[in-house]
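For this view, one protein chain was removed and the others were kept in their places.
Then we have chain A:
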Amino acid sequence: MTALVELRDVSKLYGNIKALEGVSLEVHAGEISCVLGDNGAGKSTLIKIIAGLHQHDAGTFAIEGGETRLGSPREALDRGIATVYQDLAVVPLMPVWRNFFLGSEPTTGVGPFKRLDVRTMRETTRSELLRMGIDLRDVDQPIGTLSGGERQCVAIARAVYFGAKVLVLDEPTAALGVKQSGVVLKYVAAARDAGLGVVLITHNPHHAYLVGDRFVLLKRGTMAGSHLKSEIALEELTRQMAGGSELEQLSHELARTETPEFPGGHRPE
């Protein structure tokens, strides 16, 4: 089966800085590929290449088997790759239904009487969200009144509705609490079950392991590991993610010393 998106040995340079070197990633329909890494590991660079914001400098980038080079986010969208950014998802003061169709509004009528198809917009928003398992009380409420997780879910439902084949999610659970993260992961799984290929960028191995089928670990711009779920256990993933030996060293550094010296001679009474 051909991968929806396949990156092979992709590299990206910003001037003389290697942001990404030799990274490979496969995204299949109905599967979730997780990209894990700490801050500065190259996760953002990787999604920018897939989303069409940047072009790779070396390696190959294929969409459904055909090698390609995306020129703009619009081109990526037209090829079926939708990216949901953590902070760029919605316009808070606008009603949910206006947000849902923003930038791709359906119209009815001709000439000067061309107008928004408000009824379709409202009904589609309600039914599409329901299909994703989100039961919205009122599609007219400003989307800013929804919780962070719910907003992410609307953005995901939106991408699914507009025919995305590949869904790229940038740290969808980063700013969320445990419960909200669970809700978002549920919709990520729902998108997968709808037959989409999902790229989940995260620095949380626990979230990744819950839903992921493939795991790519990035460290300082290079690929530190690439595993199928069957090949790796959560403990191992967490250990690799946290940097294994680095974590051990940190635990030594943080260990309590026997007799603490108080500089300046001030001792607690």
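In the analysis below, a contact is a pair of C-beta atoms (placed from the backbone, for glycine too) under 8 Å apart; a residue touches a chain by one contact, two chains touch by 3 or more; residues count from 1.
Convention: contacts and distances are computed from a predicted model.
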Checklist line | Chain not present in the shown complex, as UniProt names it (candidates "histidine kinase", "Sulfate thiol esterase SoxB", "Cytochrome P450" or "Xylose transport system permease protein XylH") | finding: "Xylose transport system permease protein XylH"
Margin query: Using the touch definition from the top, which of A:Glu26, A:Glu150, A:Glu171 or A:Asp213 touches the missing chain?
Written below: A:Glu150
Checklist line | From A:Leu93, A:Leu234 or A:Leu250, residue that would touch the chain that is not displayed | finding: A:Leu93
Check: Of A:Gly22, A:Gly59, A:Pro142 or A:Gly225, which one is in contact with the hidden chain?
Finding: A:Pro142
Next item on the list: Could you list which residues of chain A touch the chain missing from the display?
Entry: 73-74, 77, 85, 88-94, 98, 101-105, 107, 114-116, 118, 133-138, 140-142, 144-146, 150, 179, 182-183
